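One structure, as structure tokens, below. Some questions next.
The complex is shown incomplete by one protein chain, all other protein chains being positioned as in the whole.
In order of appearance the chains are A, B and C, and numbering begins at 1 in each one.
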Amino acid sequence: MTTQAAAQPTTPQQAGGGPDLDPAVRLGLYETMVLSRTYEEAILREYHADKGPGFDIGKGLIPGEMHLSAGQEPVAAGVCAHLTTGDAVTATHRPHHFAVAHGVDLRRMTAEIFGREGGLGRGRGGHMHLFDPDTHFSCSGIIAEGYPPALGQAFAFHRQGTDRIAVAVTGEGAANQGAFHESLNLAARWSLPVVFVVEDNDWGISVPRTASTSVASNADRAVAYGIPGERIEGNDVEGVYGAARRAVARARAGEGPSLIEVHTLRLWGHFEGDAQGYRLDLEDAPSHDPIPRYEAALREAGVLDDETVTRIRSAAGERTEDAIAFAKNSPVPDPASATSYVFA
Amino acid sequence: MTTQAAAQPTTPQQAGGGPDLDPAVRLGLYETMVLSRTYEEAILREYHADKGPGFDIGKGLIPGEMHLSAGQEPVAAGVCAHLTTGDAVTATHRPHHFAVAHGVDLRRMTAEIFGREGGLGRGRGGHMHLFDPDTHFSCSGIIAEGYPPALGQAFAFHRQGTDRIAVAVTGEGAANQGAFHESLNLAARWSLPVVFVVEDNDWGISVPRTASTSVASNADRAVAYGIPGERIEGNDVEGVYGAARRAVARARAGEGPSLIEVHTLRLWGHFEGDAQGYRLDLEDAPSHDPIPRYEAALREAGVLDDETVTRIRSAAGERTEDAIAFAKNSPVPDPASATSYVFA
Amino acid sequence: MTITETPTTPTPHSRRLTTSKAIVEAIAFEMDRDPSVFYLGEDVGSYGGIFGSTGGLLDRFGKDRVIDTPISETAFIGLGIGAAVEGMRPIVELMFADFMGVCLDQIYNHMAKIHFESGGNVKVPMVLTMGAGGGYSDGAQHSQCLWGTFAHLPGMKVVVPSSPADAKGLMTAAIRDDSPVVYMFHKGVMGLPWMAKNPRSNDDVPEGDYETPIGKANVVRSGNDVTVVTISLSVHHALDVAERLAGDGIDVEVLDLRSLVPLDREAILASVAKTGRLVVVDEDYLSFGMSGEVVATIAEHDPTLLKRPAERVAVPDVPIPYAHALEYAVLPRHDRIEAAVRRAVAG
Partner (left out) sequence: MTITETPTTPTPHSRRLTTSKAIVEAIAFEMDRDPSVFYLGEDVGSYGGIFGSTGGLLDRFGKDRVIDTPISETAFIGLGIGAAVEGMRPIVELMFADFMGVCLDQIYNHMAKIHFESGGNVKVPMVLTMGAGGGYSDGAQHSQCLWGTFAHLPGMKVVVPSSPADAKGLMTAAIRDDSPVVYMFHKGVMGLPWMAKNPRSNDDVPEGDYETPIGKANVVRSGNDVTVVTISLSVHHALDVAERLAGDGIDVEVLDLRSLVPLDREAILASVAKTGRLVVVDEDYLSFGMSGEVVATIAEHDPTLLKRPAERVAVPDVPIPYAHALEYAVLPRHDRIEAAVRRAVAG
């Protein structure tokens, strides 16, 4: 009888990022994060503008649940910097930062969030169901169930003889769902060009990661599939950028999937209206906001100055307000068409 | 930014077994395996007795699919040696060896397999759905879905202030199913007294383990839950016994679950009627039969002699034939009662 | 007559509660009297349940009995099953009915079948609660009712209360039932502070031990001209329409089924035998569901009971759209119910 030792842990890889990184790349990461935040601040404003008196979730120009990603911009910015719109991204119920970073058309996305005919899904989908064939972007409101379709997109890209890849995103809470395991095993076994991203924002609604997850890092779970796993601490956009560069290169080279977990921050509530009474780290949260922090670092490195910051912020503001104006001007869908698009 | 290293692999543990093992224990392991094999040979005989002309799966005294466990007896014998009937076992579509080793009443189990009123489930369940409250034994025909209920049995045992535990079994094919992952994470996080057993018989019907599984050993997946994982090679009953002793003790002590994978052997087809055209290792299989091999080892060690072998075999034969006679004499359920037992 | 005046709601010892508070009261009462009862699910602890189904229970019973789980529905529903098999009485919450797709095997192949497969030897006294329904633009994956799906699959009772009193009484009965019970609460009847609600979602609820038998429909408004058979939030829409139509001299009987399994076919037949006209209102999908089953119940008993074609008002086999105007076009709301009732009584 022999007892076989468990597999070796994944070798920690060189993180990348830091002062060696091309200033243009650093500026790009910053710009993406600012656009995402600016956009979500506007969505936040519009969402709450007409929910009253009190707070009625079904009321207003933007009704329904609203999961904002503020604080998690480093994940999307760092990963999507390596993608073209030919690559696929499957995001979660908290999809905006990935949509923005992946280049989904802001106008049509916003119109969708407003439930308008000019939206990505003609108002049928809503903020958790954004489908953009142009950028191969999609998301799902069901935890971890965005992983499996990414396998199929990667499979198709590979069969089509391209080096396009798929990025699949979940939260750390979702990493305890069966679909996570099945997807990693299948992608690993078939060497599919997928990059699996876990956004660890410490919370699954009100349940802390420590209460839900039996290991300190989901990156350790990569061992269970014989693939590389990396965890990025500190919500560090350049760390994400570095890890994603390695993972994307591996996928494009036909060497199979990788798993990246990023320790990030949910700056706001799980969804709008969440009082977060359960949240112990709340007071501290704003001081960890990754955008001012990165801004300061880039200023210090001489990559950013006041003028550039102003330019980037106002460009973001303009694009955002343009998108919101587009959405508001887009027609409300005709109730008579409510049963259309069930079958192709 | 820091990159956290993956968790350390589980330290291989001392395997246990071998000449140090109490001869009575070794005899017991042998006896359990012989009873299980004798029993299944009789089921095989009865199953095929009246399927003709040709082979009609729905015909005969034992109709339906029949998954026999011949060759996998070391797993059940080695694990169940540490259990009492107060402990729970959730088995798979291939449940007989575990039922036999755990002490399920042979008569009522056989009557169930024959679809008789005197069966464990009054003929409602059948060979994949054996439920025995007396020994807390159950099984399921859905791959890996026997794992989650074991968590609840373990939970209840713990809440009831006992040191009873639950053993959950799947095949290596099933270890790629989502329920496997969810169960291990939850049991680990809550330190539930469960022993997870994976029977790696190299095949999931016609699909070899190497085609389905992204790691060489499922024991390596224990790292993903921060629990001990052990793989026993060579279908070695004493190796299983040793690993199970550690895992059971850990569970009873309130230290949480463990994962044991046993590299075992599917001696016959996936189910009866399976021509196994896909199977490359078939010719070789009988030479790996664990029972003659263990018998030889015990003879060599002076634990077994002709007389004991004869006694054990004929006792097994008697118990088996008694159970089969009981089953055949048990009444066929009354069709008028077909809709009973839907609700309690 | 409205739902608050039905004979099953004794008034002396009652006070007004929202449906979610009424549910919590029933659970707390049972947890007090039976130590084997516990509650398990996502965000049921300090959050108190996304739809308020467990508010205050953690403080009162502690985290050993009110337990937040990982997002692993298959594992924790299975855990409930195993605990029930060993004699506990778990209440397990699936946050939204829509999530059944990740864990249906435990529900319909295990929870619902073990008792039968064991020939009655094993009991699974478990309650599986879940939020259901739409009306607040939560999109196609968070707005479904799906009770027709659960009801089609044998071995589990399916309870869907419409009022605070029923919610309490049926929860009490569900916990005490030795069979698995799927207990679905429509978000729109819970009386949540953050969602539009019917005034009846805050209503009289008897104090103390209060049980409503599972399987008995409730005539929440008696009438002679037409029977509206419905359940959950749609009961309120039907009552609103009935009140409006009373002014036009149309006397509507509203039958709240309260449970799909068991289905109170006698009550359906008795009402239609009286009125001769049937409208079924269902927020679940139209085809292959509750509305068809109710209509078929008449037609297989005696089609001549129907003086007019039966009417069905349900979601017309389309995913629930996000945009408000589209969603309200497919939901069975007042306008469509009224039109159907008028058709049913015409001629």
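Things to note:
Here is the rule we go by: a residue touches a chain if its C-beta (ideal position, glycine included) is under 8 Å from a C-beta of that chain, and two chains touch if they have at least 3 such contacts.
Remember, it's a predicted structure, so these values are computed and weren't measured experimentally.
Partner chains of the missing chain, restricted to those shown and counted over the full complex, are A, B, C.
When the omitted chain is restored, the residue from A:36, A:135, A:170 or A:183 that touches it is A:183. Contact with the chain that does not appear here is found for just one residue of B:95, B:123 or B:290, B:123.
Among B:149, B:290 or B:333, the one in contact with the hidden chain is B:333. Touch with the chain omitted from the figure is made, among B:72, B:176 or B:235, by B:176. Contact between subunit C and the unshown chain involves residues 74, 98-109, 112-113, 116-117, 139-141, 148-149, 151-155, 260-261, 263, 284-285, 287-293, 295-296, 298-304, 306, 309-312, 317-319, 321-322. Counting the whole complex, the residues of subunit B in touch with the unshown chain are 54-59, 63-65, 115-116, 121, 123-129, 140-145, 173-174, 176-179, 204-207, 211-213, 273, 277-278, 332-339, 342. Interface with the hidden chain, as seen from subunit A, comprises residues 88, 90, 119-126, 129, 131, 133, 136, 138, 140, 142, 145, 147-157, 159-160, 166, 178-179, 182-183, 185-186, 189, 340-344.
In the analysis below, only the chains that are shown with their structure count from here on.
Of all the chains, the one whose CA centre sits at the greatest distance from that of subunit A is B. Centre-to-centre separation between subunit A and subunit B, using Cα means, comes to 43 Å. Averaging C-alpha coordinates per chain places the centre of subunit A 36 Å away from that of subunit C. For subunit A, the set of residues touching two or more other chains reads 176-179, 211-213. Among the residues of subunit C, those touching two or more other chains are numbered 69-70, 72, 74, 102.
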